[in-house]
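With one protein chain withheld, the remaining protein chains of the complex are depicted in position.
Here is chain A:
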Amino acid sequence: MEQSSQDAASELRRLRWQCRRGMLELDHLLDRFLDLGYADLDEGRRETFLRLLGEQDQRLSDWFMSRAPASDEALQDLVDHILDVVRAPAPGG
């Protein structure tokens, strides 16, 4: 038990570093999602999150900014989910 919770903690720290990107927009989306939404992901979506982190910054930026669809459905689904979790509310709203 002890070992596995340590592993989970170090896995989370590893992910945290993978959320460090070359663009502030991505830092903001990924890092906040790690805090706000990652814990609620099921095993399958966690794997998708890992795949997402392995992508190039420019592609991620294209996907998050809706300039291009993600390369498969699972990734697109996760991108949409991250946006829902992190998106700013309308001013005054």
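Following the convention adopted for this analysis, a residue touches a chain if its C-beta (ideal position, glycine included) is under 8 Å from a C-beta of that chain, and two chains touch if they have at least 3 such contacts; residues count from 1.
Here, contacts and distances are computed from a predicted model.
Novice: Write down which listed name, "Ferredoxin", "Succinate dehydrogenase flavoprotein subunit", "ABC transporter permease" or "ABC-2 type transport system ATP-binding protein", is the UniProt protein name of the chain that is not shown.
Specialist: Hidden chain identified via UniProt as "Succinate dehydrogenase flavoprotein subunit".
Novice: Suppose we count only contacts with the excluded chain; which residues of chain A make the list?
Specialist: 6, 9-10, 13-14, 16-17, 20-29, 31, 56-58, 61, 64-67, 83, 86-93
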